[in-house]
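My questions will all concern the structure given below.
A protein chain is absent from this complex, but the other protein chains hold their places.
Let's turn to chain A:
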Amino acid sequence: MLQRFENHGRRAWLNEHRQNIVNKNLCSEADQTYAILGKLPWNSPQFGFDDCKPIHTLWRTLGTSWMNTSVIDAALEVINVKADVRFDLTSQTLIGHSDIITKLMFFFGGNIEKPKEYTSCDWLNNIRREVFQRGKRLLTIAHLGKLPAWKGKTKGADHWVPVGVDGSDLTFLYGDSMCGQKTPVMPPALFKAFTTWKSYHTSAEFTMAPIEITQQTDNTSCGPCALNAINCLAFPELDELAKPEDIACVRLRTLYNIISHVIDMADNTGISTASEASELTNWDDEDDESQESFKTYLHT
């Protein structure tokens, strides 16, 4: 077990940052995350989240792992909860999960639009009312894996990007942690999905607006960069864009916030979480199938 863990390097990664004497902020984040990991059993359900997956499924937040939908959506949900307690934000901003974009792409991103199926999708219609009728700003994260012709390529990239639709400013929002100094360009299929969705509900003209985002310097950090960008957009007075070298802090803070929310929810519902604290060494043993598929994924 330990050997497998060391292979994936998450404990070593966390301990390395806990001992970082140069970057005190990173060291502190690592210490806090390490401490909060010890408050929950590693297989404890994620109380407060729709699917209640075990805590250990969050392993992709640590190290240099690519983030998956579950982690991205859990982190977005935490941001949404944070926004929910502030009336000034909830009256303006809606933080949605990544499936919103998947459904919009299905309804409007292809060659054939599917208005009938869209109309029967009640939850998406609730969101469009908030955006196009009440003028809220929808913020979420999209996965570009299924979007062709990105940056002139014919095959989609496995890439998370922050996106949004602002019903008040009449803008489509888009950021890209890999665009360098250039203005980010929304993939055509996503742009088509947004414009078609908009055209069903308003004749107003929407323009493009960039989302400020840290430019990643590796091939693993688009998920944390996108989460950081959404956080900064939602809470400009609280959060600031991370420097590329501080992306590890974003990962640690993301995990800390999710687990902190789980503990809060467990406390609120009177559920005990103190049975067996997390053994970090167990984090290599979870989700083995996912791990395998992830390795396969990387090599294909």
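Quick note on the criterion: a contact is a pair of C-beta atoms (placed from the backbone, for glycine too) under 8 Å apart; a residue touches a chain by one contact, two chains touch by 3 or more; residues count from 1.
Quick note on the criterion: contacts and distances are computed from a predicted model.
Of the candidates "Small ubiquitin-related modifier", "Tbc1 domain family member whacked", "VPS26 endosomal protein sorting factor C" or "Exosome component 7", the chain left out of this view carries the UniProt protein name "Small ubiquitin-related modifier". Contact with the chain that does not appear here is found for just one residue of A:T61, A:T93, A:T140 or A:S221, A:S221. Contact with the omitted chain, checked across A:I95, A:L144 or A:V163, is made by A:L144. Touching the chain that is not shown, out of A:A157, A:L170, A:V185 or A:M208: A:A157 (per the contact rule at the top). Although one chain is not displayed, chain A still touches it through residues 49-52, 60, 65-70, 73, 97-99, 102-103, 106, 114, 117, 120, 122-124, 126-127, 143-145, 157-160, 177-178, 216, 219-223, 287, 289-290, 293-294, 297-298.
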